[in-house]
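Yeah, one chain of the complex is gone here, protein chain that is, but the others are all in their spots.
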Amino acid sequence: MSIEVLSDQRIASSGTLRFARVAGRSSALFSRRWMKVWKGTAMAALLGLSLPAAILAIWTIAARMELVAPQILPMPSLVWATTWDLTVSGDLPRELAVSLARLAGGLLIGGALGLAFGLLFGLSRASEAYLGPTLRAIFLVPSLGWLPFFMMIFGIGETLKFVLIAKTCFLPLMVNVSGAIQTLPAKYHDVTRCLELSRQERLRYVIIPSVIPAIAIGLRQAIAKGWKTLILVEMISSAAGIGYLMMWGRKSFQLDVVFATMIVIALVGLLFDRAVLALQQRTADWSLHTGG
Amino acid sequence: MFRHGFTLLFLLAAWQLGAGFGATAYYLSTPVQVADRLLEWSMSGYVWPHLLSTIECSLAGFGVAAFVGTLFALAMASSPSFARLLEPALFAAFSTPKIVIAPLLILWIGVGTLPVIALSALSSFFVIFYGSYGGLRDVSGSYIDTAAVLGAGYWTTAFQFRLPAAGPYILASLTQGLIYAFHGAILGEMTASDTGMGYLIVYSATSMDAASVLAALAVIGAVTFGLLHLLASATRALAAPLNAEALA
Partner (left out) sequence: MAVALESISVTGTSVEISGVSRVFRVDGREVNALRDVSLTVRPGEFVSLLGPSGCGKSTMLRIIAGLDRPDAGECVVDGAIVRAPSLSRGVVFQDHRLLPWLTVRENVLLALHKAPIGQDGREARVLELLDLVGLSAFAGAKPHQLSGGMSQRAAIARALAPRPRLLLLDEPLGALDSLTRSRLQGELLRLWEHEKVTVIMVTHDVEEAVYLSNRVFVMEPRPGRVRGIFDVSIPYPRRRVDADFVALRQSILDILEREATAAELTC
(Lines give C-alpha, C1' and ligand atoms only; values in the text may rest on other atoms or scores of the structure.)
Protein backbone atom coordinates (compact mmCIF):
# COMPACT_ATOMS: atom_id res chain seq x y z
CA MET A 1 0.00 0.00 0.00
CA SER A 2 2.76 2.45 0.85
CA ILE A 3 4.36 2.04 -2.55
CA GLU A 4 1.08 2.82 -4.22
CA VAL A 5 0.67 5.94 -2.11
CA LEU A 6 4.15 7.10 -2.98
CA SER A 7 3.61 6.75 -6.69
CA ASP A 8 0.39 8.70 -6.44
CA GLN A 9 2.29 11.47 -4.74
CA ARG A 10 4.93 11.46 -7.42
CA ILE A 11 2.31 11.84 -10.13
CA ALA A 12 0.84 14.75 -8.29
CA SER A 13 4.12 16.47 -7.56
CA SER A 14 5.26 16.36 -11.15
CA GLY A 15 1.95 17.97 -11.99
CA THR A 16 2.45 20.80 -9.54
CA LEU A 17 5.56 22.73 -10.36
CA ARG A 18 6.19 23.97 -6.85
CA PHE A 19 6.83 20.53 -5.44
CA ALA A 20 8.82 19.39 -8.43
CA ARG A 21 11.14 22.37 -7.98
CA VAL A 22 11.68 21.76 -4.30
CA ALA A 23 12.28 18.08 -4.91
CA GLY A 24 14.72 18.16 -7.77
CA ARG A 25 16.71 21.32 -8.22
CA SER A 26 20.44 21.11 -8.52
CA SER A 27 22.45 24.31 -8.45
CA ALA A 28 23.68 23.98 -12.06
CA LEU A 29 20.17 23.51 -13.33
CA PHE A 30 19.13 26.38 -11.14
CA SER A 31 21.53 28.93 -12.60
CA ARG A 32 20.95 27.84 -16.18
CA ARG A 33 17.25 28.19 -15.66
CA TRP A 34 17.74 31.70 -14.33
CA MET A 35 19.94 32.63 -17.28
CA LYS A 36 17.04 31.66 -19.53
CA VAL A 37 14.62 33.71 -17.45
CA TRP A 38 16.92 36.72 -17.65
CA LYS A 39 17.31 36.41 -21.39
CA GLY A 40 13.57 36.10 -21.79
CA THR A 41 12.93 39.15 -19.64
CA ALA A 42 15.49 41.21 -21.52
CA MET A 43 13.97 40.26 -24.87
CA ALA A 44 10.48 41.06 -23.62
CA ALA A 45 11.62 44.43 -22.28
CA LEU A 46 13.35 45.25 -25.55
CA LEU A 47 10.24 44.38 -27.58
CA GLY A 48 7.90 46.13 -25.19
CA LEU A 49 9.95 49.31 -25.23
CA SER A 50 10.16 49.44 -29.01
CA LEU A 51 6.72 51.02 -29.43
CA PRO A 52 7.28 53.83 -26.90
CA ALA A 53 10.72 54.33 -28.46
CA ALA A 54 9.15 54.65 -31.91
CA ILE A 55 6.66 57.22 -30.63
CA LEU A 56 9.49 59.14 -28.97
CA ALA A 57 11.42 59.10 -32.23
CA ILE A 58 8.49 60.42 -34.26
CA TRP A 59 7.85 63.04 -31.60
CA THR A 60 11.49 64.17 -31.70
CA ILE A 61 11.56 64.37 -35.47
CA ALA A 62 8.22 66.21 -35.63
CA ALA A 63 9.34 68.72 -33.02
CA ARG A 64 12.85 69.22 -34.41
CA MET A 65 11.65 69.76 -37.98
CA GLU A 66 8.92 72.01 -36.54
CA LEU A 67 6.21 70.10 -38.38
CA VAL A 68 4.07 71.22 -35.44
CA ALA A 69 4.35 74.55 -33.70
CA PRO A 70 6.64 74.33 -30.64
CA GLN A 71 3.89 75.96 -28.54
CA ILE A 72 1.81 72.86 -29.21
CA LEU A 73 4.49 70.20 -29.26
CA PRO A 74 7.59 70.83 -27.15
CA MET A 75 10.84 68.99 -27.71
CA PRO A 76 11.22 65.75 -25.72
CA SER A 77 14.49 67.10 -24.35
CA LEU A 78 12.72 70.18 -23.03
CA VAL A 79 10.05 68.02 -21.37
CA TRP A 80 12.77 65.95 -19.75
CA ALA A 81 14.61 69.08 -18.55
CA THR A 82 11.38 70.53 -17.15
CA THR A 83 10.55 67.27 -15.36
CA TRP A 84 14.01 67.32 -13.82
CA ASP A 85 13.74 71.01 -12.83
CA LEU A 86 10.32 70.56 -11.28
CA THR A 87 11.57 67.56 -9.33
CA VAL A 88 14.73 69.25 -8.06
CA SER A 89 12.93 72.48 -7.16
CA GLY A 90 10.51 70.42 -5.08
CA ASP A 91 7.43 71.67 -6.93
CA LEU A 92 6.57 68.31 -8.40
CA PRO A 93 7.12 66.23 -5.23
CA ARG A 94 5.13 68.77 -3.22
CA GLU A 95 2.10 68.74 -5.52
CA LEU A 96 2.33 64.96 -5.86
CA ALA A 97 2.32 64.58 -2.08
CA VAL A 98 -0.83 66.72 -1.85
CA SER A 99 -2.55 64.52 -4.43
CA LEU A 100 -1.46 61.27 -2.82
CA ALA A 101 -2.68 62.40 0.60
CA ARG A 102 -6.09 63.23 -0.89
CA LEU A 103 -6.26 59.85 -2.61
CA ALA A 104 -5.29 58.02 0.57
CA GLY A 105 -7.87 59.86 2.68
CA GLY A 106 -10.69 59.37 0.20
CA LEU A 107 -9.78 55.73 -0.34
CA LEU A 108 -9.74 55.08 3.39
CA ILE A 109 -13.21 56.57 3.93
CA GLY A 110 -14.89 55.32 0.77
CA GLY A 111 -13.15 51.96 0.74
CA ALA A 112 -14.08 51.19 4.34
CA LEU A 113 -17.70 52.17 3.73
CA GLY A 114 -17.80 50.15 0.52
CA LEU A 115 -16.39 47.12 2.31
CA ALA A 116 -18.92 47.47 5.11
CA PHE A 117 -21.88 47.79 2.76
CA GLY A 118 -20.56 45.00 0.57
CA LEU A 119 -20.44 42.65 3.55
CA LEU A 120 -23.89 43.78 4.65
CA PHE A 121 -25.44 43.22 1.22
CA GLY A 122 -23.65 39.91 0.84
CA LEU A 123 -24.85 38.58 4.16
CA SER A 124 -28.38 39.99 4.26
CA ARG A 125 -30.72 39.71 1.32
CA ALA A 126 -33.20 42.10 2.91
CA SER A 127 -30.68 44.93 3.25
CA GLU A 128 -29.71 44.49 -0.40
CA ALA A 129 -33.39 44.61 -1.42
CA TYR A 130 -34.05 47.83 0.51
CA LEU A 131 -30.80 49.74 0.04
CA GLY A 132 -29.11 48.13 -2.94
CA PRO A 133 -31.07 49.52 -5.92
CA THR A 134 -31.05 53.08 -4.57
CA LEU A 135 -27.33 53.04 -3.80
CA ARG A 136 -26.52 51.50 -7.16
CA ALA A 137 -28.70 54.04 -8.96
CA ILE A 138 -27.02 56.96 -7.20
CA PHE A 139 -23.58 55.59 -7.97
CA LEU A 140 -24.47 54.87 -11.58
CA VAL A 141 -24.03 58.57 -12.32
CA PRO A 142 -20.30 58.95 -12.85
CA SER A 143 -18.25 60.79 -10.24
CA LEU A 144 -17.35 63.53 -12.64
CA GLY A 145 -21.06 64.30 -13.05
CA TRP A 146 -21.45 64.80 -9.32
CA LEU A 147 -18.47 67.14 -9.22
CA PRO A 148 -20.32 70.38 -10.02
CA PHE A 149 -23.07 69.52 -7.56
CA PHE A 150 -20.61 68.68 -4.81
CA MET A 151 -18.80 71.93 -5.57
CA MET A 152 -21.98 73.81 -4.79
CA ILE A 153 -22.44 72.02 -1.48
CA PHE A 154 -18.90 71.55 -0.22
CA GLY A 155 -17.19 74.47 -1.94
CA ILE A 156 -13.83 73.82 -3.58
CA GLY A 157 -11.85 73.02 -0.43
CA GLU A 158 -10.32 69.75 0.72
CA THR A 159 -13.71 68.35 1.76
CA LEU A 160 -14.78 68.26 -1.88
CA LYS A 161 -11.81 66.10 -2.86
CA PHE A 162 -12.27 63.65 -0.02
CA VAL A 163 -16.01 63.31 -0.63
CA LEU A 164 -15.58 62.75 -4.35
CA ILE A 165 -12.72 60.24 -4.01
CA ALA A 166 -14.61 58.43 -1.26
CA LYS A 167 -17.70 58.30 -3.47
CA THR A 168 -15.59 56.91 -6.32
CA CYS A 169 -13.86 54.27 -4.18
CA PHE A 170 -17.09 53.13 -2.53
CA LEU A 171 -18.68 51.31 -5.45
CA PRO A 172 -15.85 48.98 -6.58
CA LEU A 173 -15.45 47.55 -3.09
CA MET A 174 -19.17 47.28 -2.47
CA VAL A 175 -19.86 45.56 -5.79
CA ASN A 176 -16.93 43.15 -5.63
CA VAL A 177 -17.38 42.15 -2.00
CA SER A 178 -21.14 41.65 -2.11
CA GLY A 179 -20.80 39.84 -5.45
CA ALA A 180 -18.14 37.50 -4.08
CA ILE A 181 -20.34 36.52 -1.14
CA GLN A 182 -23.47 36.15 -3.24
CA THR A 183 -21.77 33.99 -5.85
CA LEU A 184 -19.92 31.84 -3.33
CA PRO A 185 -20.68 28.40 -4.78
CA ALA A 186 -23.56 26.60 -3.06
CA LYS A 187 -21.30 23.58 -2.65
CA TYR A 188 -19.44 25.31 0.17
CA HIS A 189 -22.76 25.90 1.88
CA ASP A 190 -23.27 22.11 1.94
CA VAL A 191 -19.83 21.71 3.46
CA THR A 192 -20.45 24.23 6.24
CA ARG A 193 -23.70 22.46 7.08
CA CYS A 194 -22.08 19.02 7.13
CA LEU A 195 -19.28 20.31 9.37
CA GLU A 196 -21.85 21.93 11.68
CA LEU A 197 -20.12 25.31 11.51
CA SER A 198 -21.79 28.11 13.47
CA ARG A 199 -22.54 31.53 11.95
CA GLN A 200 -19.32 32.97 13.37
CA GLU A 201 -17.24 30.01 12.20
CA ARG A 202 -18.81 30.22 8.77
CA LEU A 203 -17.91 33.92 8.62
CA ARG A 204 -14.37 33.31 9.82
CA TYR A 205 -13.43 30.21 7.84
CA VAL A 206 -15.54 30.47 4.70
CA ILE A 207 -16.88 33.94 3.95
CA ILE A 208 -14.00 36.22 4.97
CA PRO A 209 -11.27 34.18 3.23
CA SER A 210 -13.35 33.84 0.09
CA VAL A 211 -13.86 37.61 0.02
CA ILE A 212 -10.21 38.63 0.34
CA PRO A 213 -9.40 38.28 -3.39
CA ALA A 214 -12.52 40.33 -4.15
CA ILE A 215 -11.28 43.03 -1.79
CA ALA A 216 -7.99 43.11 -3.67
CA ILE A 217 -9.78 43.38 -7.02
CA GLY A 218 -12.06 46.10 -5.65
CA LEU A 219 -9.06 47.94 -4.23
CA ARG A 220 -7.35 47.87 -7.61
CA GLN A 221 -10.40 49.32 -9.36
CA ALA A 222 -10.95 51.84 -6.57
CA ILE A 223 -7.39 53.16 -6.74
CA ALA A 224 -7.47 53.39 -10.55
CA LYS A 225 -10.80 55.20 -10.58
CA GLY A 226 -9.95 57.32 -7.54
CA TRP A 227 -6.71 58.50 -9.14
CA LYS A 228 -8.56 59.33 -12.35
CA THR A 229 -11.24 61.29 -10.51
CA LEU A 230 -8.74 63.11 -8.33
CA ILE A 231 -6.82 64.36 -11.36
CA LEU A 232 -10.08 65.63 -12.84
CA VAL A 233 -11.07 67.46 -9.63
CA GLU A 234 -7.69 69.02 -9.37
CA MET A 235 -7.84 70.12 -12.97
CA ILE A 236 -11.21 71.77 -12.52
CA SER A 237 -11.20 73.10 -8.99
CA SER A 238 -8.03 73.16 -6.98
CA ALA A 239 -5.10 75.34 -6.04
CA ALA A 240 -2.74 72.45 -5.38
CA GLY A 241 -2.01 68.93 -6.50
CA ILE A 242 -0.54 67.36 -9.60
CA GLY A 243 -3.70 67.92 -11.64
CA TYR A 244 -3.61 71.60 -10.76
CA LEU A 245 0.01 71.81 -11.86
CA MET A 246 -1.01 70.37 -15.20
CA MET A 247 -3.87 72.82 -15.63
CA TRP A 248 -1.58 75.66 -14.64
CA GLY A 249 0.80 74.57 -17.37
CA ARG A 250 -1.97 74.60 -19.94
CA LYS A 251 -3.30 78.01 -18.91
CA SER A 252 0.13 79.57 -19.03
CA PHE A 253 0.87 77.78 -22.33
CA GLN A 254 3.82 75.89 -20.87
CA LEU A 255 3.28 72.67 -22.72
CA ASP A 256 6.49 71.22 -21.32
CA VAL A 257 4.90 71.38 -17.86
CA VAL A 258 1.74 69.74 -19.19
CA PHE A 259 3.76 66.90 -20.69
CA ALA A 260 5.89 66.49 -17.58
CA THR A 261 2.86 66.20 -15.31
CA MET A 262 1.14 63.89 -17.79
CA ILE A 263 4.08 61.53 -17.62
CA VAL A 264 4.17 61.63 -13.83
CA ILE A 265 0.41 61.02 -13.57
CA ALA A 266 0.67 58.07 -15.92
CA LEU A 267 3.67 56.61 -14.10
CA VAL A 268 2.03 56.91 -10.68
CA GLY A 269 -1.15 55.30 -12.03
CA LEU A 270 0.88 52.47 -13.54
CA LEU A 271 2.88 51.97 -10.35
CA PHE A 272 -0.26 51.73 -8.24
CA ASP A 273 -1.82 49.29 -10.66
CA ARG A 274 1.21 46.99 -10.68
CA ALA A 275 1.52 47.10 -6.90
CA VAL A 276 -2.12 46.22 -6.27
CA LEU A 277 -2.03 43.62 -9.03
CA ALA A 278 0.82 41.89 -7.20
CA LEU A 279 -1.20 42.05 -4.00
CA GLN A 280 -4.21 40.67 -5.83
CA GLN A 281 -2.25 37.71 -7.15
CA ARG A 282 -0.76 37.02 -3.72
CA THR A 283 -4.12 36.97 -1.97
CA ALA A 284 -5.72 34.80 -4.59
CA ASP A 285 -3.13 32.12 -5.26
CA TRP A 286 -5.87 29.56 -4.71
CA SER A 287 -8.60 31.29 -6.70
CA LEU A 288 -6.48 31.29 -9.86
CA HIS A 289 -6.74 27.53 -9.84
CA THR A 290 -10.16 26.70 -8.50
CA GLY A 291 -12.38 28.93 -10.57
CA GLY A 292 -14.78 29.36 -7.71
CA MET B 1 -40.82 46.16 -6.03
CA PHE B 2 -41.80 48.36 -3.08
CA ARG B 3 -38.76 47.15 -1.18
CA HIS B 4 -36.47 48.17 -4.05
CA GLY B 5 -37.82 51.71 -4.16
CA PHE B 6 -38.28 52.12 -0.42
CA THR B 7 -34.94 53.75 0.35
CA LEU B 8 -35.19 56.06 -2.65
CA LEU B 9 -38.69 57.22 -1.70
CA PHE B 10 -37.58 57.65 1.89
CA LEU B 11 -34.56 59.73 0.89
CA LEU B 12 -36.63 61.88 -1.47
CA ALA B 13 -39.28 62.50 1.19
CA ALA B 14 -36.68 63.35 3.83
CA TRP B 15 -34.95 65.67 1.39
CA GLN B 16 -38.17 67.43 0.40
CA LEU B 17 -39.25 67.91 4.01
CA GLY B 18 -35.78 68.72 5.27
CA ALA B 19 -35.22 71.37 2.61
CA GLY B 20 -37.91 73.50 4.26
CA PHE B 21 -35.60 74.10 7.19
CA GLY B 22 -32.38 76.07 7.04
CA ALA B 23 -30.59 77.61 4.12
CA THR B 24 -29.57 74.33 2.45
CA ALA B 25 -32.44 74.65 -0.02
CA TYR B 26 -30.32 77.12 -1.92
CA TYR B 27 -27.58 74.53 -2.53
CA LEU B 28 -29.63 71.39 -2.49
CA SER B 29 -32.80 72.45 -4.26
CA THR B 30 -35.72 70.05 -3.64
CA PRO B 31 -37.03 66.96 -5.42
CA VAL B 32 -40.11 68.90 -6.50
CA GLN B 33 -38.00 71.65 -8.01
CA VAL B 34 -35.85 69.09 -9.82
CA ALA B 35 -38.91 67.30 -11.17
CA ASP B 36 -40.33 70.66 -12.20
CA ARG B 37 -37.12 71.50 -14.05
CA LEU B 38 -37.15 68.15 -15.85
CA LEU B 39 -40.74 68.75 -16.95
CA GLU B 40 -39.94 72.27 -18.07
CA TRP B 41 -36.92 71.04 -20.07
CA SER B 42 -38.81 68.34 -21.86
CA MET B 43 -41.79 70.64 -22.62
CA SER B 44 -39.68 73.49 -23.96
CA GLY B 45 -37.37 71.06 -25.73
CA TYR B 46 -34.36 72.72 -24.15
CA VAL B 47 -32.70 69.48 -23.08
CA TRP B 48 -33.09 67.42 -26.27
CA PRO B 49 -30.31 68.97 -28.37
CA HIS B 50 -27.91 68.55 -25.46
CA LEU B 51 -28.90 64.94 -24.88
CA LEU B 52 -28.83 64.20 -28.60
CA SER B 53 -25.36 65.70 -28.92
CA THR B 54 -24.06 63.61 -26.03
CA ILE B 55 -25.54 60.43 -27.46
CA GLU B 56 -24.20 61.16 -30.95
CA CYS B 57 -20.71 61.80 -29.63
CA SER B 58 -20.88 58.66 -27.46
CA LEU B 59 -21.94 56.50 -30.38
CA ALA B 60 -19.27 57.94 -32.65
CA GLY B 61 -16.61 57.42 -29.99
CA PHE B 62 -17.90 53.94 -29.23
CA GLY B 63 -17.92 53.00 -32.92
CA VAL B 64 -14.29 53.97 -33.37
CA ALA B 65 -13.26 52.29 -30.11
CA ALA B 66 -15.19 49.08 -30.85
CA PHE B 67 -13.64 48.72 -34.31
CA VAL B 68 -10.08 49.57 -33.36
CA GLY B 69 -10.27 47.82 -29.99
CA THR B 70 -11.46 44.42 -31.25
CA LEU B 71 -9.15 44.63 -34.26
CA PHE B 72 -6.10 45.21 -32.06
CA ALA B 73 -7.25 42.51 -29.67
CA LEU B 74 -7.70 39.99 -32.49
CA ALA B 75 -4.39 40.84 -34.11
CA MET B 76 -2.51 40.54 -30.83
CA ALA B 77 -4.28 37.34 -29.81
CA SER B 78 -3.46 35.78 -33.19
CA SER B 79 0.16 36.83 -33.29
CA PRO B 80 2.34 36.39 -30.19
CA SER B 81 5.14 38.57 -31.54
CA PHE B 82 2.72 41.42 -32.27
CA ALA B 83 1.40 40.98 -28.73
CA ARG B 84 4.88 41.17 -27.23
CA LEU B 85 5.45 44.39 -29.16
CA LEU B 86 2.28 46.18 -28.06
CA GLU B 87 1.27 44.58 -24.78
CA PRO B 88 3.47 46.54 -22.35
CA ALA B 89 2.62 49.94 -23.81
CA LEU B 90 -1.13 49.25 -24.07
CA PHE B 91 -1.35 47.75 -20.60
CA ALA B 92 0.50 50.73 -19.18
CA ALA B 93 -1.84 53.14 -20.95
CA PHE B 94 -4.82 51.18 -19.61
CA SER B 95 -4.06 52.21 -16.04
CA THR B 96 -3.43 55.86 -16.96
CA PRO B 97 -6.22 58.40 -16.39
CA LYS B 98 -7.42 59.35 -19.86
CA ILE B 99 -8.33 62.87 -18.75
CA VAL B 100 -4.68 63.86 -18.83
CA ILE B 101 -5.06 64.01 -22.58
CA ALA B 102 -7.92 66.54 -22.36
CA PRO B 103 -5.77 69.69 -22.11
CA LEU B 104 -3.73 68.51 -25.08
CA LEU B 105 -6.85 67.73 -27.09
CA ILE B 106 -8.16 71.24 -26.48
CA LEU B 107 -4.86 72.75 -27.58
CA TRP B 108 -4.50 70.49 -30.60
CA ILE B 109 -8.01 70.27 -31.99
CA GLY B 110 -9.80 73.03 -30.15
CA VAL B 111 -13.21 73.04 -28.53
CA GLY B 112 -16.24 71.28 -30.04
CA THR B 113 -17.52 67.82 -30.85
CA LEU B 114 -14.20 66.47 -32.10
CA PRO B 115 -12.36 66.44 -28.74
CA VAL B 116 -15.52 65.05 -27.14
CA ILE B 117 -15.61 62.16 -29.60
CA ALA B 118 -11.87 61.63 -29.14
CA LEU B 119 -12.15 61.43 -25.36
CA SER B 120 -15.18 59.17 -25.61
CA ALA B 121 -13.34 56.83 -27.95
CA LEU B 122 -10.24 56.85 -25.79
CA SER B 123 -12.22 56.06 -22.64
CA SER B 124 -13.97 53.11 -24.18
CA PHE B 125 -11.11 51.79 -26.37
CA PHE B 126 -9.09 50.40 -23.47
CA VAL B 127 -12.03 48.67 -21.82
CA ILE B 128 -13.04 47.03 -25.08
CA PHE B 129 -9.48 46.10 -25.98
CA TYR B 130 -8.66 44.72 -22.55
CA GLY B 131 -11.80 42.59 -22.28
CA SER B 132 -11.75 41.27 -25.84
CA TYR B 133 -8.03 40.54 -25.75
CA GLY B 134 -8.40 38.42 -22.64
CA GLY B 135 -11.21 36.42 -24.24
CA LEU B 136 -9.54 36.08 -27.64
CA ARG B 137 -6.16 35.09 -26.22
CA ASP B 138 -7.60 32.41 -23.94
CA VAL B 139 -9.73 30.75 -26.60
CA SER B 140 -9.54 27.01 -25.97
CA GLY B 141 -6.66 25.40 -27.79
CA SER B 142 -9.01 22.73 -29.10
CA TYR B 143 -10.65 25.28 -31.44
CA ILE B 144 -7.28 26.37 -32.76
CA ASP B 145 -6.20 22.74 -33.17
CA THR B 146 -9.42 21.99 -35.03
CA ALA B 147 -8.75 24.95 -37.32
CA ALA B 148 -5.25 23.66 -38.00
CA VAL B 149 -6.48 20.12 -38.69
CA LEU B 150 -9.08 21.50 -41.10
CA GLY B 151 -6.29 23.33 -42.90
CA ALA B 152 -7.47 26.83 -42.02
CA GLY B 153 -5.01 29.63 -42.75
CA TYR B 154 -4.05 32.57 -40.56
CA TRP B 155 -7.03 34.75 -41.44
CA THR B 156 -9.58 31.95 -41.42
CA THR B 157 -8.39 30.86 -37.99
CA ALA B 158 -8.61 34.41 -36.69
CA PHE B 159 -12.02 35.32 -38.10
CA GLN B 160 -13.85 31.97 -38.34
CA PHE B 161 -12.57 30.31 -35.16
CA ARG B 162 -11.01 32.71 -32.68
CA LEU B 163 -13.48 35.57 -33.09
CA PRO B 164 -16.71 33.55 -32.70
CA ALA B 165 -15.27 31.42 -29.91
CA ALA B 166 -14.55 34.55 -27.86
CA GLY B 167 -17.96 36.01 -28.72
CA PRO B 168 -19.37 36.22 -25.18
CA TYR B 169 -16.26 37.98 -23.88
CA ILE B 170 -16.26 40.48 -26.74
CA LEU B 171 -19.96 41.21 -26.19
CA ALA B 172 -19.35 41.78 -22.50
CA SER B 173 -16.47 44.15 -23.17
CA LEU B 174 -18.50 46.04 -25.80
CA THR B 175 -21.30 46.48 -23.25
CA GLN B 176 -18.89 47.97 -20.76
CA GLY B 177 -17.29 49.99 -23.51
CA LEU B 178 -20.55 51.70 -24.43
CA ILE B 179 -21.04 52.89 -20.85
CA TYR B 180 -17.47 54.15 -20.78
CA ALA B 181 -18.01 55.91 -24.12
CA PHE B 182 -21.08 57.67 -22.71
CA HIS B 183 -19.25 58.79 -19.58
CA GLY B 184 -16.18 59.74 -21.61
CA ALA B 185 -18.33 61.97 -23.79
CA ILE B 186 -19.78 63.75 -20.75
CA LEU B 187 -16.27 64.20 -19.42
CA GLY B 188 -15.24 65.74 -22.72
CA GLU B 189 -18.23 68.05 -22.74
CA MET B 190 -17.42 69.25 -19.25
CA THR B 191 -13.93 70.27 -20.26
CA ALA B 192 -14.03 71.02 -23.97
CA SER B 193 -17.46 71.70 -25.42
CA ASP B 194 -20.37 74.14 -25.51
CA THR B 195 -23.13 71.58 -25.95
CA GLY B 196 -24.15 68.27 -24.39
CA MET B 197 -25.20 67.08 -20.97
CA GLY B 198 -21.71 67.57 -19.51
CA TYR B 199 -21.70 71.19 -20.64
CA LEU B 200 -25.22 71.63 -19.22
CA ILE B 201 -24.02 70.50 -15.79
CA VAL B 202 -21.00 72.80 -15.76
CA TYR B 203 -23.04 75.73 -17.10
CA SER B 204 -25.79 75.22 -14.48
CA ALA B 205 -23.20 74.90 -11.72
CA THR B 206 -21.46 78.13 -12.63
CA SER B 207 -24.82 79.92 -12.43
CA MET B 208 -25.47 78.23 -9.05
CA ASP B 209 -28.61 76.54 -10.40
CA ALA B 210 -28.75 73.39 -8.24
CA ALA B 211 -32.08 72.18 -9.63
CA SER B 212 -30.67 72.13 -13.16
CA VAL B 213 -27.48 70.33 -12.11
CA LEU B 214 -29.49 67.62 -10.39
CA ALA B 215 -31.96 67.40 -13.26
CA ALA B 216 -29.08 66.85 -15.67
CA LEU B 217 -27.56 64.25 -13.36
CA ALA B 218 -30.92 62.48 -13.20
CA VAL B 219 -31.09 62.39 -17.00
CA ILE B 220 -27.56 60.96 -17.19
CA GLY B 221 -28.36 58.39 -14.52
CA ALA B 222 -31.56 57.37 -16.29
CA VAL B 223 -29.80 57.00 -19.65
CA THR B 224 -27.00 54.93 -18.09
CA PHE B 225 -29.56 52.77 -16.30
CA GLY B 226 -31.56 52.31 -19.50
CA LEU B 227 -28.41 51.52 -21.49
CA LEU B 228 -27.31 48.91 -18.96
CA HIS B 229 -30.67 47.16 -19.05
CA LEU B 230 -30.95 47.33 -22.82
CA LEU B 231 -27.44 45.94 -23.19
CA ALA B 232 -28.01 43.24 -20.59
CA SER B 233 -31.03 41.88 -22.42
CA ALA B 234 -29.37 42.28 -25.81
CA THR B 235 -26.31 40.41 -24.56
CA ARG B 236 -28.47 37.65 -23.14
CA ALA B 237 -30.31 37.23 -26.42
CA LEU B 238 -27.13 37.34 -28.50
CA ALA B 239 -24.88 35.37 -26.21
CA ALA B 240 -27.24 32.54 -25.28
CA PRO B 241 -26.24 30.30 -28.19
CA LEU B 242 -22.62 31.48 -28.03
CA ASN B 243 -22.30 30.82 -24.31
CA ALA B 244 -23.46 27.26 -24.64
CA GLU B 245 -20.72 26.65 -27.19
CA ALA B 246 -17.83 28.58 -25.75
CA LEU B 247 -18.26 27.70 -22.12
CA ALA B 248 -18.97 24.02 -22.66
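By written order: A and B. Residues from 1 in each chain.
The criterion applied here is as follows: a contact is a pair of C-beta atoms (placed from the backbone, for glycine too) under 8 Å apart; a residue touches a chain by one contact, two chains touch by 3 or more.
From a predicted model like this one, the values you see are computed outputs, not experimental measurements.
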{"item": "Touched by the hidden chain, restricted to displayed chains", "value": "A"}
{"item": "Which of A:Trp59, A:Trp80, A:Tyr188 or A:Trp248 contacts the chain that the document leaves out", "value": "A:Tyr188"}
{"item": "Residues of subunit A (touch criterion as defined above) contacting the omitted chain", "value": "1-2, 4-6, 8-9, 11-12, 15-16, 18-19, 187-188, 190-191, 193-197, 201, 205-206, 209-210, 212, 285-290"}
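Simple rule for what comes next: only the chains that are shown with their structure count from here on.
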{"item": "Residue ranges of subunit B in contact with subunit A within the complex", "value": "3-8, 11, 27-28, 81, 84-89, 92-104, 106-108, 183, 186-187, 190-191, 198, 201-202, 204-205, 208, 210, 213-214, 216-217, 220-221, 224-225, 228"}
{"item": "For the subunit A and subunit B complex, residues of the former touching the latter", "value": "44-45, 47-52, 72, 126, 129-135, 137-138, 140-142, 144-149, 151-153, 224, 227-228, 231-232, 235-236, 246-247, 249-250, 255, 258, 261-262, 265-266, 269-270, 272-273"}
